[in-house]
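Omission of a single protein chain aside, the complex is shown with its protein chains in their original locations.
Coming up: subunit A.
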């Protein structure tokens, strides 16, 4: 295919191979005049300019010459190379191509050492400064461009003297030179300075003109004959120099030139006087040679053909019709580049003189492609990636002995992220074995980055038995520490009694207390504020009294009074109070009262985010928690860099994947190790969220992340692992990848249409939806959906310290002067009252983090059993005043050793724990010790808060536990054993004979107190009181009182049914325990007739639905003389009545 054309009759030379872009030099041909008969000559340089369509080449340089050229060559000597032209009269002209290109006169040398026209020129392919020339009289010179004055001769002239028609250096051996004469070809060895061989064909009548060395085989060359009668090309091998190896016959008239492709020895082009340009495969064994293509048929002789050294598909052919044409050996059909015949143009009317041109090329172009592809089209080597990090490769190395043949295709696995693969494997193992806590701890330990430590500890907290407590701990609020502190504080100020009382908010306590300090007082009824209040009180106008108190800013009075006026009034009063209060404490109180933690979250100063988060963790419900944490995180994410980091902690608490991923993704985009970190985090968060019983929707940023991660895993060949990260997301890309993985893994037929549902199941990572035993336990442990998580740690506060100390030290000081307040009575975290006031009193500014802290009961709370404690199940025993039998155990001198017989539950008669509790109790709670043992790292970073507690982990539990396996127990735990079974079989056997329990000695406050204490202590040692001991039968309630039990129980039951908020339910559970106290007292006949009478009266009122009356009666009772007897259950009755009133439950 002709691609370029220049209208010149010129000899041409391509720029050297290293030259880019490709240039073509054209020197006016000496062989023939052009149409203008001009004898002027120029040397021009054109750019091949293949990038542009059309036949034009761009003229880059031109210089006039006094002489026309018989041949030009372009060697690589100096930059842009050197052009040498052979002219008539033995003249050679040497040009600097770079000077020409710069527009200067590039002629740097002119020598006429030769005789006659210089037809033959060639640069040595190995030494760029050497070239050979040949001219008349058998003259051959070797020139050195460094010194052109004294060319050397390769040896004595061959005889007879003839014109040297062509000259060519061997392509493999640099000192071998071939020269052609009409009758012979002489090969010179320049080292020997003599011809080493002469080739003559004695058979054919050949006239050699052109010569071409084999580009690779040093001993072979082609010789072309310009003799019209034998227009042949002969392939000779110097090793068999007697006759040619083969003869290529196809030209019809003499062959003027031949060129062997340097890039493909199977390609030779020739042109001749038959106007044809033919491509051959000179190595073919076909007789007469294999013609690969007739590249062109022109209108005139092409007197030369030059193979472009740089672009092997390109040849240049000057022809005598005034054109230099550039052809491509590829490219299909010949383009219709119209060539005009200058000769004809110059002789108008002489059309007939020109024979051939009328036969213009037919309009239907024929393909001139080589019948066999040239070597340079044959890709010898390749590598392609396939799905799953597969590399498919092949190459063209010669087959080794019996190794892989060159037609073998290799499929290899490419793993470019070995670290990621390694970490992924570890992650998989952690997930498989379910040792989440350990994994998180290890991650936290191995990092140096404080923030990352936090993140992992926060995650770990989610897998602890008591996530919220653990999170609080991490936030710097170690409940036990704080409570210790508070406790000391409280003791010091002698406020405990008051706070206790107030906490319970039972006026009844207050009244009793007052009683102990009774002094005669006067009642004044003046018109001053006090007087007015007095009057209002006297007349029972509660509302007015409240109003007056509020006006007088006697808020405490107002609230106390309001409590007698029903919950509505109380709420209003609280509201009124809070409205008037200022300061953050009241904000907290307000939030606590209204359970509106969003206001704290949204309004707190960002620097207080930890406190806000702690409060939220403490108080909010499972439903609200994620949202609140997320809100807090969102606020933080707009803060400075540090806060942005902290927002991630909030997102972890919230289980908010998208936000977490988004807040992270900055660096996970590029770095696979960051991506791995984030994925680990997300996966564990996912576990945590699922553990909470929430569904994880894989969408948005999470889907992107996991999709990306999965695709990286897939790219490392971990297809099945990759699949496990895709879950069941509906995200389009994720779904596509999942499908691909399925089929690729052979879990799904890929090429048929059917889909098998079953394979879908296969893919789901089991661990994404189920956890080895943990999930179930976690959920079943939370029978009360709304409150479950908020409770577990309540009992925890004093644990650490408590365990360390003999009970006596901490608790024995219970002053006999306050015998009426058994420490446990008021303890039910406000459950006995409306729940509101009790907390309020605890909210000392220094205690904000722990509204529960104050109750002394917490001190005694049997920590390890928090689970069953949180169901209020553990409570009854400690507060049952009638656990005198505990006395028997108190002396038990082995406090740290689990003492199965000490199981306290059996002592509580008739307890019918709801089923979930039982199951709860069955679970040892040993993991709980991990949190408190968090090593020093959890010293919170600068909190800038006076509130900052000083966690002293070593004070309570040594730090080893964190490295323990999940179920390993902390040292303090050891005593408890971790297996509930340890205790199960024992209760019956080991219990002391029943009579040990029964003796209900008279109630001795002091004794009771210590009982309780010791009991609790005991219980601490045996946290795993799991079994409800059947064999212990309580004595029946005396018949005359059974009615009381029936009514109260029924009322409680109905209230439970009607109650729809968890708090009320909790309260009612507490009521149940208090009623048990009552029933115990009834059994033991310990109530005075007076009390019994009042109680029966109350039952009557209840049956009549007169709860207000009942409450009034209650007030009377508690202010009566029998307080000590009834202290244990009266609050329960009150709550019961209040609930019934509130819920409008009536026994009819």
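The definition used in the following text is that a contact is a pair of C-beta atoms (placed from the backbone, for glycine too) under 8 Å apart; a residue touches a chain by one contact, two chains touch by 3 or more; residues count from 1.
One rule holds in what follows: contacts and distances are computed from a predicted model.
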item: Protein that the absent chain corresponds to, by UniProt name, given "Protein SEC13 homolog", "DNA replication complex GINS protein PSF2", "Sister chromatid cohesion protein DCC1" or "NEDD8-activating enzyme E1 regulatory subunit"; value: "Protein SEC13 homolog"
item: Of A:32, A:393 or A:452, the residue in touch with the unshown chain; value: A:393
item: Contact with the hidden chain (one of A:200, A:311 or A:1054); value: A:311
item: Options A:105, A:416, A:429 or A:1046, residue touching the unrepresented chain; value: A:416
item: Residues of subunit A (touch criterion as defined above) contacting the omitted chain; value: 1, 3, 20-21, 50-53, 310-311, 313-314, 328, 330-333, 367, 369, 373, 376-397, 404-416, 418, 669-671, 704, 708, 711-712, 715, 740, 743-744, 746, 750-751
